[in-house]
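The chains shown are only part of the set, and none of them has been moved.
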Amino acid sequence: MLDFHVMSSSTLETFPNPRPARDFEITISCPEFTSVCPMTGLPDFGEIRIVYVPDALCVELKSLKYYMLEFRNKGIFYEAATNQILDDLVAALSPRRMTVTGNFSARGGITTSVTATHSKA
Amino acid sequence: MLDFHVMSSSTLETFPNPRPARDFEITISCPEFTSVCPMTGLPDFGEIRIVYVPDALCVELKSLKYYMLEFRNKGIFYEAATNQILDDLVAALSPRRMTVTGNFSARGGITTSVTATHSKA
Amino acid sequence: MLDFHVMSSSTLETFPNPRPARDFEITISCPEFTSVCPMTGLPDFGEIRIVYVPDALCVELKSLKYYMLEFRNKGIFYEAATNQILDDLVAALSPRRMTVTGNFSARGGITTSVTATHSKA
Amino acid sequence: MLDFHVMSSSTLETFPNPRPARDFEITISCPEFTSVCPMTGLPDFGEIRIVYVPDALCVELKSLKYYMLEFRNKGIFYEAATNQILDDLVAALSPRRMTVTGNFSARGGITTSVTATHSKA
């Protein structure tokens, strides 16, 4: 039977913005995000929400899905994961404005979310 | 039995704004929007929401319904469809202000929405 | 048995604002609004929501109810009905600020709302 | 402008049951029912819900809509309206089993619903 293995080199792919002359907003929700707590080795679960105004490029959704899968077995804290996703998407898309929010499931009766924003200078 | 065929020339019809002296807002929701993914040939589903301040003209709702039906068997991406609907409505109505939002169903566990706005210079 | 007949001359009644020295806001929701589509002769349904800051006068609710009943068998479009209600209430109350919103039920899979605002010069 | 007049002779139309060999259930909800209180002359609002197992005939939905419209300006109590609709549908369809429920809006802070059932002997 087929099991899951971390892909070694997934790439965020892009396509040209169909209306670069207009500032418009794209919202993407990935409710099936999961990573691993680096302190306990146990899985974390959450939703990653991305809101951005594209400049020359939009993110291709299938490649975004494979990018998210790379976190499945990786040990990383909430704050680092959210900022990492923002950094990687900014590097790939160079958007006019982008906000990434991670809403994570309760652990020990405590729920956490992290929100980070980038604006083109 | 009667089947569905794309109409060849549906037209967005209009009627005169009953209170052109006043800026007022009209919100229209079309939750039964469907088009076709140009990469896979499979149907996409979503809700198109239009918010506008009319100038001389309002959109007639029955013609808007037929306009939306033209996307049923057309291959088009989310970002292009939302911007196209905004462009077509702006061309037909020349509104003082208009926002079109497309909220599309999940594909591969990922949900997307696109929002574009036009303002009269 | 008693049937419904349009009242010939219902009047919006008022009472003095109990705190004219203070700007305060009154919100009134009429979820049982119904009128008739002038194109098809079929009933339309919706909710009329009124938000206003009174000046010298407040609207008496029972007279407002009878005022709304006059639309029951009248042929009128959504955009016209919402603006007409705003005009009639402004004429009766001369409020400092008033917004009227009509949220109308789906027709042909499309839902519409109309919002109009008046401010005292 | 076009106003509303009670149709003089609307008829419940039917079409043949497409699978008479099988007992299957049809549920129809009419959330835009309105009639008139015979004591006050004021409108009542509610939802009529019909659940039935057809025998030889199914009710055609457009004729059902026109049938419901006949109550718009008629003076009738909740209990009588619900039972009347059941009687008329049983007469037109002779179903194997049918339940009609009327869920009516609050009056004086009190909400009422009425449910009546018919079974073929």
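A, B, C and D are the chain letters, set down in written order, and residue numbers restart from 1 in every chain.
Keep in mind that, in the parts below, a residue touches a chain if its C-beta (ideal position, glycine included) is under 8 Å from a C-beta of that chain, and two chains touch if they have at least 3 such contacts.
Remember, it's a predicted structure, so these values are computed and weren't measured experimentally.
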Whole-complex copies, counting every chain including the 4 in place: 10
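Basically, only the chains that are shown with their structure count from here on.
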Chain B and chain D: spacing of chain centres that average the CA atoms, whole Å: 35
Touching two or more other chains - residues of chain D: none
Parts of chain B lying in touch with chain C, wherever the complex brings them together: 17-19, 22-32, 58, 61-62, 64-65
Residue numbers on chain D that touch chain C, as the complex places them: 1-5, 32, 34, 36-43, 45, 69, 72-76, 105
Parts of chain C lying in touch with chain B, wherever the complex brings them together: 77, 79-80, 82-83, 107-118
